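Of the protein chains in this complex, all but one are displayed in their positions.
Showing chain A:
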Amino acid sequence: MSKHNNSATSRLKQDYLRLKKDPIPYVVAEPLPSNILEWHYVVSGPENSPYEGGYYHGKLLFPAEFPFKPPSIYMITPNGRFKPNTRLCLSISDFHPDSWNPAWSVSTILTGLLSFMLEKSPTLGSIETTDHEKRCLAEQSLKFNLGDKIFNELFPDIAIKIQKEIELRKAAVEMATKSSLPTILSTESGNNPLPFLGDRRVGRVDYPGLLANVVVIAGFTLFAFIVKHVLKSLSID
């Protein structure tokens, strides 16, 4: 019966393979390479929820008696739903060993966590915030996660995605700043100052010029939105 001498380890390995084979929506999870009893997960905020665009990093700590006893569940990224770094009281967590079912897997736990996150019902470790506050936290979550060493180590793909997202946002902001001097890009003279357009035929110069104007306008609109957003959040705080 050597198979179950360390039932938690063997079961968690199986759960891991299972999770790779049948991923669950919006959540990925990885055990620490040094300790299979500690898993980290990332929830990608689902569309049409106040968490959209946010990434939420947390961890599951499994007892040596898993799957007979439930894990404890923590959320690390500030999210507006659960207190960060506090053991959460869910029916799937170790606050309720009485309702824990050994037939539940890591997938069940993560699915349960996500659905509880999307609900509003209070529990120990939960906090109440407005949707607006949640959206602000969703935005801040990108930078927050990149500052976490384990996050970067275990989820390099997401870290790269977040990095790109941040650059995109930065670019949009820069673009918006430039748009405060819109006349520079005027192409009415026909003498385009940009060297890479130099060898284009004169008749087509207007086209990229138009495009530039559209981009500028779009950038400006985006900038206006961000300013509005920031002002709103400041007024709430």
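Heads up, the rule we're going with is that a contact is a pair of C-beta atoms (placed from the backbone, for glycine too) under 8 Å apart; a residue touches a chain by one contact, two chains touch by 3 or more; residues count from 1.
Assume contacts and distances are computed from a predicted model.
Trainee: Leaving aside the chains you can see, what is the UniProt protein name of the one that's missing? Options: "Ribonuclease P protein subunit p14", "ubiquitinyl hydrolase 1", "GPI transamidase component PIG-T" or "Elongin-C".
Mentor: "ubiquitinyl hydrolase 1"
Trainee: If the hidden chain were put back, which of A:49, A:105 or A:152 would touch it?
Mentor: A:105
Trainee: Footprint of the hidden chain on chain A, which residues?
Mentor: 1, 3-7, 11, 14, 18, 65, 67-69, 83, 86, 89, 94-95, 97-105, 108, 122, 124-128
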